[in-house]
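Showing just some of the chains, left in place.
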C-alpha cells in the first residue's frame, strides 16, 4: 500500500485522462493514419491524378471515427470539420507525406524508431476516443448499452469500418472482405475496449474511468508497438478467442490461423489481409515501388 | 346490419389495432426474419467464421425497418437499439437459430405448420409498422404525402431495400439486382400498403385507420401463408400490374413472368430471384448442405 501511496496511481491516472490531445497526440494520430493510407496499393497514383480524392481519403483516415460517431448519433457527418485548425493540420501532414520533395517527411516518420513512438501516441488518442464515444452515447441514451458499445466501437475503429467505401473513392472495390468479416487487431481491441468502457459507465466494473483509460492505453500502446516492431499481425487475443469461438459459435479450432498460414490458391492472399495487419516490410516495398 | 352489430367489427378492429406486439408477435417477426437470413447462401459459414458479422446481419434483418425509417426522418440510425430487451430477445433467437445443438430450434421453427403460424404473425407486425411509419411521418410533415409513403414503405420492407449492403457485410456482392429493380411480393405490398395508409391519413379514403389495419393484415397474412405453403412466388398483383405497366409504362405484356420461367442461360438464375421469393424447398436444401 505504501508503494501505491508514493506513486499515487489514482492521481496519475486522473491527470493522464485529463491531458490535452491537441496538438502533439493528434499530430501523431494524423501522421500514422495517413502513413497507412500511403501504404495502400494505388494511393500514390491517386494522389498524383486526383488530389481531391486523395485529400478526401486522408480526411476519412484522420476523422473517420468522428464522422461515423456523428452519423450513429444522428448528427451532421461533417460536424467535426468546423474545427478548422485540426483540418488544416491534417491537410498539411497529408501534403507533406504525399508531396514533400525527395519524400523526406515520409522517410523521417516511416523510420522505425520514430514510427514506434508515433504508433504509441496514436493508441493514446484511440483509447481516449473510445472512452469519449461511450460517454457521449451514455449522455444521449442513459440505458442504451448497445448504443454505447456501438458508438465506442466506431470511435475506436474509424475508417477501417468503412474501408470498402474509402477504397471505392480511390477506384478500388474488394467486396469479398471487410473489417467486420476479418477484424484486424485494432478493430477487435476497439470492440473489447468499448465493451469495457460501457461496463464501467454502467457501474458494472469496480474501477474508475481514468484508471481504465490508463490501463487500456498501456495495453494498446504496448501491443501495437510490439506488433509494429515485429512486423507481426498475430493478435494477443488469438488463443482465448479461438477457444471461446469454438465453444460458443462452433468455429473450427485454430482454423482461422491455419487459413492464414496456408491461404487457398484460388483467392488472392493479399486481399484477405486487412489494412492495418499487412506486414510493414511488404508495405514499404509497395509504397516505394509506387513512388 | 344485425350481424355486423353482433360482431361489432369496428370495436374488434379498434381492439386489434391497439393490441401490444411485444413479445409474442415480435418474437415471431425475429424468428422468421433470421430464418430468411439462414436461408441465404453462405450465411452459415459467416456465422462460424465471424459471429460479429452474423449478429450484425441478424440485427439488420430484425430492425432494418427501424434503422431505415430513423435515417429517413433524420434521426439516429441506432435509435431503436436503446430497447435493450428487444435486442437481447433478437440476439437470443439469432443464437438459437444458428448455434443450437443438433440444430433443434431451427428444425422446430422451420417445420411447415409452425412456420405458417409464425409467417402470419410476422405480417401482423409488418402492417403495424407501415401504419406507424406513415403516422410518424405525418406527424413530422403534415402535408408531406411523398414522405409518408416513403417512410411507410421502408418500415414495411426493412432490410430488403438495403439487401445489397447487407450482403456486402457477409462478403457477397451482386450489383446486377436489387429490391427496387426486382420487387418481391412483400416489398410491393409494403409500397401499396404505404400508399393506402397515406391516403387514409390524408382523409382521401373513407375508412378508419383501425379498419384498414385489420383488412390489410388479413390480406397480407393470407397471401404470405398461401405463398409459403405452396412454395410459390407468384404475386396476387401480377395480372393487374402487368396490364397497368403495359398501358402506362409500355412494359412488355407478361414479359417479366416469362423471363422468370425461361431464365437466360448467361445469367445465374439464382441471383435473379429475390430473397423472400426463393422457393422454400430449395432454400432448406441449401441451408442443410451448409450445416
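Order of writing sets the chain letters: A and B. Residues in each chain are counted from 1.
As a convention for this text, a residue touches a chain if its C-beta (ideal position, glycine included) is under 8 Å from a C-beta of that chain, and two chains touch if they have at least 3 such contacts.
Keep in mind that this is a model prediction, so the values were computed, not measured.
Q: Of how many identical copies is the complete assembly built, when 2 are given in place?
A: 3
Criterion: only the chains that are shown with their structure count from here on.
Q: Using CA atom averages as chain centres, what separation in Å is found between chain A and chain B?
A: 37
Q: What part of chain A is in contact with chain B in the complex they form?
A: 71-74, 140-141, 143-147, 150-151, 164, 175-178, 180-183, 191, 245, 248-252, 256
Q: Which positions of chain B touch chain A when the two form their complex?
A: The contact residues of chain B facing chain A are 46-53, 56, 70, 74-79, 81-82, 84, 87, 98-99, 168-173.
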